[in-house]
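Not every chain is included here, but those present sit where they belong.
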Amino acid sequence: MATLPFSANDFHRCAQALIATTRELSARGWTPATSSNFSLRLDDRHAVITVSGRDKGRLTEADFMVVDWRGRAVASEHRPSAETLLHTRLYERFEDVGCVLHTHSHAQTVASRLFAEAGSVRLAGYELLKAFPGQDSHDTAVELPVLPNSQDMPALADQVDRMLDDHSLPGYLIDGHGLYAWGADLDAARRHLEAFDFLLAAELDLRRLRASV
Amino acid sequence: MATLPFSANDFHRCAQALIATTRELSARGWTPATSSNFSLRLDDRHAVITVSGRDKGRLTEADFMVVDWRGRAVASEHRPSAETLLHTRLYERFEDVGCVLHTHSHAQTVASRLFAEAGSVRLAGYELLKAFPGQDSHDTAVELPVLPNSQDMPALADQVDRMLDDHSLPGYLIDGHGLYAWGADLDAARRHLEAFDFLLAAELDLRRLRASV
């Protein structure tokens, strides 16, 4: 029996933590039609990530696998989520990123379409902006980037890399595709994800309402 | 005791699978007021389908029955769902259809009314289009047909048949009546159903928001 190049215990712990979170996010309707993918840093060379195409409301440990920073399967015959490279590049670039969550909520998808041409969504004046690192007041504005979608993952990953040279928010949208959010650990990534989703839904609704004056 | 012309074991398995799925769809509000109906292919001549008029949030095995391709009850005194023929024609025509799901969600109903005159809803630019067979990119457009409603089931079934000569999407809307979606098995049909519903809700919201610029 070959020795695994990672800790089986850590894999188990990561998978269990992701199962609990993905079930809750799925119950909100944020992972329609087996979309979305989720990962946790396993060690300094590996991450645990969802296997491609699984129903995110019913994940078990068999629906997770290990990948390296190039997005290649490690000790697994499964195919990782198509967007694996968008996860692993973040782990490789930022040592303090411990978790990456990608969801397809209604508000995320609609906002990504609506603001694709503008290239970003401006979020300003909300107390909840304080959920993001380095923000200690509502009296500020941030720009959530919206990147063009692509089926060429290395090209999309490069595009994300260039965007990250200029942005410090722990998240971005892809047009027609939903949100990526991350953080030092699962709780932080989820807090950022919830804050982005809440703010996008509020911003969309204000746009509807301000037009109706 | 007469021999059943189908496997009782298979009937049991199909009913149990549909019970779990219909409970979840009902909890989302997609089956208001005992509407909606659900079926699974039982063998090459029969399908298991919901009995007419039952509350889809509380189904038990007694709420399912077997029908043949003409939509006639087999070894049952119950009346099958009024739209049974819309299910069985699909099974008869397409050997690879294993499941048909018909729901009445808010987005499905509203979209069917809004786009009835146009005759279809155009869905383009969404990553989730890849949930449909043969779609491998977001950079495409599909047309979801909207058929006029009718209380004459054979006439409505014929209309569906003609539409299917020209369309390959695993679903269609009926005006004021909701969505039909299908797939090779229950998981595939449900994935298509969720994708259609998500995309219709997004499309409706974008229409509201683009008008409000």
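Chains: A and B, in written order; residue numbering restarts at 1 for each.
Basically, a contact is a pair of C-beta atoms (placed from the backbone, for glycine too) under 8 Å apart; a residue touches a chain by one contact, two chains touch by 3 or more.
Treat the numbers as computed from the prediction; the structure is a model and nothing was measured.
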Given 2 placed chains, full-complex copy number: 4
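Rule of thumb we're sticking to: only the chains that are shown with their structure count from here on.
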Rigid-body rotation angle, chain B and chain A, from Cα fit (steps of 5°): 90
Interface residues, chain B side, partner chain A - complex: 28, 125-128, 131, 136-139, 187, 191-192, 194-195, 197-198, 201-202, 205-206, 208-213
Chain B partner contacts - residues on chain A that touch it in the complex: 29, 32-35, 55, 104, 106, 109-110, 113-114, 149, 151, 174-178, 204, 207-208, 210-212
